[in-house]
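All protein chains of the complex are present and in place, except for one that has been dropped.
By written order: A, B, C, D, E, F, G, H, I, J and K. Residues from 1 in each chain.
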Amino acid sequence: MSAQRKPILVVHGPNLNMLGAREPEVYGTTTLAEIDEGLVALAGELGWAIDTFQSNGEGEIVSRIQEGAERNSGLLINPGAYTHTSVAIRDALIASGLSAVEVHLSNIHRREDFRHRSLLADVAVGQVLGFGAASYLLGLRALAGVLDPEK
Amino acid sequence: MSAQRKPILVVHGPNLNMLGAREPEVYGTTTLAEIDEGLVALAGELGWAIDTFQSNGEGEIVSRIQEGAERNSGLLINPGAYTHTSVAIRDALIASGLSAVEVHLSNIHRREDFRHRSLLADVAVGQVLGFGAASYLLGLRALAGVLDPEK
Amino acid sequence: MSAQRKPILVVHGPNLNMLGAREPEVYGTTTLAEIDEGLVALAGELGWAIDTFQSNGEGEIVSRIQEGAERNSGLLINPGAYTHTSVAIRDALIASGLSAVEVHLSNIHRREDFRHRSLLADVAVGQVLGFGAASYLLGLRALAGVLDPEK
Amino acid sequence: MSAQRKPILVVHGPNLNMLGAREPEVYGTTTLAEIDEGLVALAGELGWAIDTFQSNGEGEIVSRIQEGAERNSGLLINPGAYTHTSVAIRDALIASGLSAVEVHLSNIHRREDFRHRSLLADVAVGQVLGFGAASYLLGLRALAGVLDPEK
Amino acid sequence: MSAQRKPILVVHGPNLNMLGAREPEVYGTTTLAEIDEGLVALAGELGWAIDTFQSNGEGEIVSRIQEGAERNSGLLINPGAYTHTSVAIRDALIASGLSAVEVHLSNIHRREDFRHRSLLADVAVGQVLGFGAASYLLGLRALAGVLDPEK
Amino acid sequence: MSAQRKPILVVHGPNLNMLGAREPEVYGTTTLAEIDEGLVALAGELGWAIDTFQSNGEGEIVSRIQEGAERNSGLLINPGAYTHTSVAIRDALIASGLSAVEVHLSNIHRREDFRHRSLLADVAVGQVLGFGAASYLLGLRALAGVLDPEK
Amino acid sequence: MSAQRKPILVVHGPNLNMLGAREPEVYGTTTLAEIDEGLVALAGELGWAIDTFQSNGEGEIVSRIQEGAERNSGLLINPGAYTHTSVAIRDALIASGLSAVEVHLSNIHRREDFRHRSLLADVAVGQVLGFGAASYLLGLRALAGVLDPEK
Amino acid sequence: MSAQRKPILVVHGPNLNMLGAREPEVYGTTTLAEIDEGLVALAGELGWAIDTFQSNGEGEIVSRIQEGAERNSGLLINPGAYTHTSVAIRDALIASGLSAVEVHLSNIHRREDFRHRSLLADVAVGQVLGFGAASYLLGLRALAGVLDPEK
Amino acid sequence: MSAQRKPILVVHGPNLNMLGAREPEVYGTTTLAEIDEGLVALAGELGWAIDTFQSNGEGEIVSRIQEGAERNSGLLINPGAYTHTSVAIRDALIASGLSAVEVHLSNIHRREDFRHRSLLADVAVGQVLGFGAASYLLGLRALAGVLDPEK
Amino acid sequence: MSAQRKPILVVHGPNLNMLGAREPEVYGTTTLAEIDEGLVALAGELGWAIDTFQSNGEGEIVSRIQEGAERNSGLLINPGAYTHTSVAIRDALIASGLSAVEVHLSNIHRREDFRHRSLLADVAVGQVLGFGAASYLLGLRALAGVLDPEK
Amino acid sequence: MSAQRKPILVVHGPNLNMLGAREPEVYGTTTLAEIDEGLVALAGELGWAIDTFQSNGEGEIVSRIQEGAERNSGLLINPGAYTHTSVAIRDALIASGLSAVEVHLSNIHRREDFRHRSLLADVAVGQVLGFGAASYLLGLRALAGVLDPEK
Partner (left out) sequence: MSAQRKPILVVHGPNLNMLGAREPEVYGTTTLAEIDEGLVALAGELGWAIDTFQSNGEGEIVSRIQEGAERNSGLLINPGAYTHTSVAIRDALIASGLSAVEVHLSNIHRREDFRHRSLLADVAVGQVLGFGAASYLLGLRALAGVLDPEK
C-alpha cells in the first residue's frame, strides 16, 4: 500500500440518503453513514482512502465522476434509480477513465422489470448485488483487487 | 379541520413554470401562480394548508419529496416530463411514505406514445388527467379525501 | 344552471352491478346504488340531472351511448372490462359527439398488464382513477366543469 | 445583419466539458473552448452573436433554454447523453418557441442501439451529425439560414 | 338468375345505424337506409335478393350469421369495430360455411393502428375498403361473382 | 353426495350451439345436446346436478356467471371465442367467487396464434383441452374433485 | 364521358407478366393480356381509356407513375411484391397527385406474414383484394367512381 | 381390455422426484411414489399397465421416449421445467409416433411468464393442468380414451 | 485545391427528379436543377468539381456508386426512399470505399415511422437533414471538410 | 450426363461484380470471373452447362429468373443484398418452378442483424453459406444432386 | 493428405439415432449408419479419418466436443434440436478451438419459427442445410476445404 495514492471514490445515487428510514423490508435498517463507516474501515485494511459522495442530482453525479479523473483511483458506485435511466452517468464513467464497480443493496432482478436493465453494467468492471450493505464491502474488495491485481 | 396538521405538498415538474406562456393550445392560458392560488383557496375550504414547489431539476424534486416525509401530509404532483423518465422520483415517492395523487393538465393518452406510460402511476393512489388547471383542483379534492377518509 | 338542459348520462360497464359483493379488497363495500345516490346528490348541487345505465353487454352500452346523442349533455363512464377490449364503445362515444369523462374505481396501473391500456382514454376528455367511489364524484365534477366551462 | 438582434444560444450537454480529454478516438482532441471560439468566429461572419452554455444537469439545461425564449434568437444544441433520455429538454425546446438545430460530434448511428433514438430530432428543425467539431459549424450555418431564410 | 335461390345476407356492425349523422368527414352523409336501398337495387340487377341486418351486439351478429347457414347464399359484411376484436364473428363465419366479402366505408389503413388488423380478412373471400358507400356496392358485385362464377 | 347442494353451472360460449354441424374435422360430430346428456349422466354418478347455459353474447354469459354466485356450486366453462378476447367474463368469474374449470374441445395450441392465449386460464383452477367432447367429461371430474377434495 | 379526358393508368408489378403460367392454384389461369382486355372493355363502358404498363423493375414503375402526373387521370395498381417493400413507389404515387386504387388477385391476408402489410394502402383511396381477375374490374369501377363522383 | 397390449409410458421430468418435499404450497404434499401408485390403480381399472420413468436429464428423457416407440402404447408426460425449454423432447415425442397427453400439477398460467409457453402442447393430443396430483389421473383417463376411442 | 483531383459524386435517389413539382409543403419549390447549380457553385468555391446523377432505379444507383470507386473522390447522397429499404446501396457504398455524406431535404424523424431508420447512416461519415435545399450545401461543405481535413 | 438438357442458371446479385476489389477481409480476393470459371469446370465434371448472370437491378434479376422457367434446369443464386429485401425475387423463383440453391460467400449470421433473415431461404431447396468461393461450388454440387437424385 | 493428422469429429445431436424410422416425409429413409458410411467413404477420398458420435444428451455432446480439442482436427455437427436451445454447445465449440461446419437434413427455414434461429451459426465457419443426407457430405467437403485451404 502507498499512502500517496489517490482515494477511491464512492458514489451513492438518489434516495440513498434516506437509507435506514426508507423501506426497511427492502433495504434494511443500516444508514448511509454506517455504510460509509464500514467502507472507510475496510478500505483502511486494504490500504486505501475513501472519498464519499451522495447526490439526488444526475448532473451533480456526472460532475463528481468527472473530477474523479484527476482526484481518484477508482469508482465504487451504487447508482440507485439512475442505474436504469442515465446515459449521462455512463458517459461520465467512460470519460473519467476510472475502473468502476457497480453495487446494489437489493436484488434488482427480483423487482420491477424496468430495474433489470443497467445502463452502467457493461462499462463497469463488474457488479455485486443483492447482499444489502455487504454489497458495498464486497464491491470495495473487488475494486481493490482490480486496482492492485498483483496483491 | 385541524390547524396543527402538516400542509399538503404540491410539486410542479419541469417547464410548468412556463405555463400560460407555453403552448396555450395544449395547456391553456392559466399561469402557475393562478393555479397555486386556486389550490390555496380550495385547500382552505377543505381544511388544509399548501406548500408549493416547482423545479426543472429531477434531483431537486427528489430532495423536496424526501423532505415531505417530515414536513407534509400528502403529495399532489404533476411530474411533467419526468412522469415518463424518472425512476428517482418514483423511488423518492415510495421512500417518503406519502400518499400521492398524480395530475396532468393535458390528456397524455392523446399525445406522443412515450407520454402514455407513467413511472409513477402505480405507486400513486390515483390519477386525474386531461382537465387543464381543473386537474389540480380535482386532484386536491381526491387527495384530501384519501387523507381524511371519514370526512 | 338551467333546469331544461339534458341530463348527464352515467354508464357503468360489466360486473359493476356486483359492486359491494365483489372483491371488497379491490373495490370496497359501496354498492352501485349507493354510488348512484351520491352522483344524484352531487349533480343536484352542480345543477344537473343524471341518467344512469348499467349493462353487462357491449352492444347495449353502445346503443345507450348512441341514444345519448339526443337525450344527454355529457357522459360519465366507467367502462369496466370493456375499457381494454371495446373498439365499439370507443366508436359509439365518438359518434355520439358527447364530451366524456372516464373513471375507474381501482388504480388500473397496479393491476394486470392488459388493464393498463384504455381504448377510450384518448377519445375521452380526461380520466380519473384509483379513488374508489370518489372517482365517480370527481369525474362528475370534472365533466360539469367541461360542460359549463365559465362556471 | 443587425447588431440589435438577440444572440444565438449554444447549449452543450453533459460531459462535453470533458472534450479533448475524453475518448479522443471517438470525439477527437479539440476542446470545448476551441469549439466555442470557432463558433464565435463563424457567427461573426454570419452576423450573429453567440451565448454559450454547458451543463451536466438536465434541469439547468431546461432552465437555460426557457430563458432563451426572451434572450435568444435560435438554439444550437448538442444534447449529449440527454439526447436519448430527456423529455424535459424536448418540452423546454417546444415551450421556448426557438428554432433549434441538433448537432452531434460522433455518428450516433454507429454506436450503441440506445443512442440511435433522439427525443429531440422531430422537434428540432434538423440534425447535423458525425463530423466532429465541424458538426457545430455546419449546424450554426444551418441555423443562420433558418433564421435569415432570405439571405 | 333464379328466383328460388336464397338471398344474400348483408350484415352491418356496431354504430353503422348512426351513419349519416356520424362523423360525416370520415363516413360521408349517406344513411344506412340509403345504402340498403342501393344494395337492393343492384342485387336485383344481379339476380339476387337481400336480407339486411344491423346490430350493435356481437352475440346477435354471431347468431344471425349462424342462421345464414340455412337461410342465405352468401354474406356481405361490414363488421365495423368488431373487425378488430371479434373472434366470435370469425368463428360464426367459418361455422356458417358462407362465402363472405368484407367491406369498409373508410380506408382502415389510414386510421389508428389497431384498425389495421382484421380478424375476418383471412377467412373472407376478399376485401373492398375505402370507397364510402360504394364499397358495399363493389363488395356485392364481388360476392355475386363468387357465387355465380360462370356468369 | 348431497341432494341439497347447488348444481354445477356449465357454460358453453359462442358458436358451440353449432356443434356437430360445424367443422367436424376440427370439432367432431357430437352435438351440444349430446355433450350435455353426457355431462348430466356423469354428474349424476359423481353426485351433482347440472345447469347448462349456452349463449353467443358476452354480456349474457357475464350475467349468467354472476347469477351463479347464488345459484351454483362451481363452473365448468368452454368460453369458445371469448377465451381470447373477454376481460368481462374473466371479471365475472372472479366476482362470482366460483371455482372454475376451463375446457376446450380442440387443442388451441395447434391453431391460430391468437387462440394460444386464454384470458381465463390464470383465474380458473385448471384447464383440460384437446380431447373433443371428452374434455368436458374430464373437466367435470376435475371440478367435482376440487369441490369435494376429500372424496 | 368525355373523349378528351386522359386515360387511366393501369400498373402491373413484378411477375404479373407470368400470370396464367404462374401458380394457377393461387392466381388462376387468366393471363395478363386477358385481364387487360377485360379492363379495356369495362373502361369503354365506363367512358374511359386505359394505358397499361407492366414492369419487374421498381425504378421503372416509379418513372411510369411520375409520367402519369401529366398523362393520366387516375391509377389502378397491382403492385405485386413491391406492395410490401417499396417506399419509392409510395413516394411516386404521392408525388404524382393521382387518385389510386390498389388491387390484388389473391387475398394477401391468407399468405405469409410479410404480405399482410401494404406500404401503399394508406396513400391509395382504397383496396380491392382476393377476387382473382375480378379484383381489377372492381378496382376499375371503384376508381371510375372516385374520378366521376357525381356519376 | 387386452393383457397383451403394451403399457402406457408415464414420464416425470426434472425435480418431480422432489415432490412432497418441494414447495408444498405450490405442489402439495403427495409424493411421486404416491402418484405412481394412483396411476397404477386407475390404469388397472381402465385395462392398462404402466411404465414409469423419472429423470432430471433431458437426454435421458429423450432416450426413454424413443424406446417407447417399441415398448409402449401411449405417453403421459409431465415435462416439468423442460416443458418450456426442450425442443429435443418435442422431437422425440414426434419421432416416437406415440399419442401423448401433457399434464401439470400447477396452473402454469398463474406462474412466471416463461412458464406460459409449452414447446410440447401443440404436438401432444391435449393438456390437463392445475389440479395437483389429480392432473395425472385425469390425463391418464384422457389418454386411455384416445387409445381406445370406442370404449 | 488541386484541379486534377477527381470530382465529388452527387447522387439523388428516386422521385427527386420531381422536386419543385412534388409536395411543395414538404419539399419546397426549388427544382433539382437549381439544387445542382447551387452545388456546382459552392463546389467551385471549395475547389471541387461535381458529377451529378439521379435515378429512380436501385440497381442503377448501385452501379453508379460502384463506378465512383474509380471516377470520384467522395459521395454526397440523398437516397430518397431507398434510405429505408436498400441494403444494396449500402453495400455499394461500402464496396466503393468512398467517404459519403447522407443528406435529406425534410426532417425524416417527423415523418412516418418507417422513415426514421436509415440503412446508410452508420456507413456514411455523417448526416445532414431537415434544412431543405440547404441540406445539400451543408452536406457538401461537410464532405469537403472530410476529404481535405487540414483545410 | 445428357448434352441436351438445359443449363443451370447461376445468378449473382448486386455488387458481386465488385468481387475481389471489394472488402477482401470479408469476401476474399477471388473475382467473379474466377468463380464462374470454377463453376463451369465443376459443372462440366457433373455433366451440366452453366448460364451465368449478374445484375445490380432487382427487376433484371426477376426477369432473368422468369426466363429460366423455359431456358434452365435449376438455379444457383447468391442474391447478395436482395436476400434480405426482395419479395419480388422470391416470387420470381416460385413462379419459375425451378429448384434453387441459395449460396453466400460470407457467414451472414456473423453480420448485421438485418442480414440474418433471408426472404428466399424457405422457398429454396437449401442453403450453403460461409465458405467463400467454395460456397458456390458446394451449392452447385448440391443442386446437381437435387436435379439428378439417383446419381 | 497426411495419415498422421487427427480425424474429423462428426457429432449427431438428439433424435438423429432415430433416422430412417423417424418422419420419413421430413428426413428421408436413410439411416444414421448409412450416413456415417457415406461420410467415411468421402472422408477417405478427401484424405481424412472420421470419429462419429451421437448423443441425446446436451452435456455429453459438450464433453465430446471438449475432447475434440485434443483428439480432432475439425468438427462436422448436426446439432438437431440443440441448434436452437444450447448455449452450452456453443460455448464448447468456442472453447475447443475447432473449425466447425453446421449441417441440417431439412430446411430449417421452412419449419416452426423457433427452428429458424441457430445458436451455433455465427460461431461455425458456415452452414449447409436442406439437402437431406447430402447436407452431411457437402458439409464434410466444406470442412475439408477449410482445414486444407491450399488444396
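Points worth noting:
Quick note on the criterion: a contact is a pair of C-beta atoms (placed from the backbone, for glycine too) under 8 Å apart; a residue touches a chain by one contact, two chains touch by 3 or more.
Remember, it's a predicted structure, so these values are computed and weren't measured experimentally.
Considering the intact complex, the chain excluded from display touches A, H, K. Only one residue from K:Asp36, K:Glu60 or K:Asp148 touches the chain missing from this view: K:Glu60. Considering the whole complex, the residue from A:Pro7, A:Gly20, A:Gly38 or A:Gly145 that touches the absent chain is A:Gly145.
The omitted chain makes contact with subunit H at the following residues, 13-15, 17-18, 21-23, 55-60, 80-82, 84-85, 114-115. On the side of subunit K, the interface with the absent chain consists of residues 57-60, 62-63, 66, 69, 85-88, 90-92, 94-95, 119, using the contact rule stated above. Not every partner is drawn; the one left out touches subunit A at residues 107, 109-110, 118, 121-122, 124-131, 134-135, 138, 141-142, 145-146.
We take it that only the chains that are shown with their structure count from here on.
In terms of their C-alpha centroids, the spacing between subunit A and subunit I amounts to 47 Å. Multi-chain contact residues of subunit A, defined as those touching 2 or more other chains: 57-60, 85.
In summary, the structure contains touching chain pairs A-B, A-D, B-C, B-D, C-E, C-F, D-I, E-F, E-G, F-H, G-I, G-J, H-K, I-J, J-K.
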